[in-house]
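Only one protein chain is missing; all other protein chains are in place.
On to chain A.
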């Protein structure tokens, strides 16, 4: 499991979605890293990857709606970071679709995804919690 309590930002709706996103990324990585023939696990790899990918969009969209609702001061910067994240994911998916799902490239992608997600949630998203607290904890 990748999820850690320290990643919580203190806003339940965001924390629940983050935990779900971490779980989906974790499932994807676990499938990629399972011992055994790559050909045999490829169907499951694609399935967990699509499941993760879909939730990246859902979560980022929901988080942006929430940030707008609370008048988050760094909204544009946060949206830009989400866009960069989604573009990076989409570029890998495009590359895999075009060049085939080799084990090496899927491993590379899943590792990068893991670090990007940890960094985004452990650094940037923590500022959301700080802002909400500075506003007296309203809008949680």
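Keep this in mind: a residue touches a chain if its C-beta (ideal position, glycine included) is under 8 Å from a C-beta of that chain, and two chains touch if they have at least 3 such contacts; residues count from 1.
Methods note: contacts and distances are computed from a predicted model.
S.K.: Given the options "Response regulator", "Chemotaxis protein CheX", "RNA polymerase sigma-70 factor (ECF subfamily)" or "Iron-regulated ABC transporter ATPase subunit SufC", say which is the protein name UniProt records for the missing chain.
M.R.: "Chemotaxis protein CheX"
S.K.: Can you name the residues of chain A that touch the chain not displayed here?
M.R.: With respect to the unshown chain, the touching residues of chain A are 1-3, 6, 26, 29-30, 32-33, 103-105, 107-112, 114-116, 118-119, 122-123.
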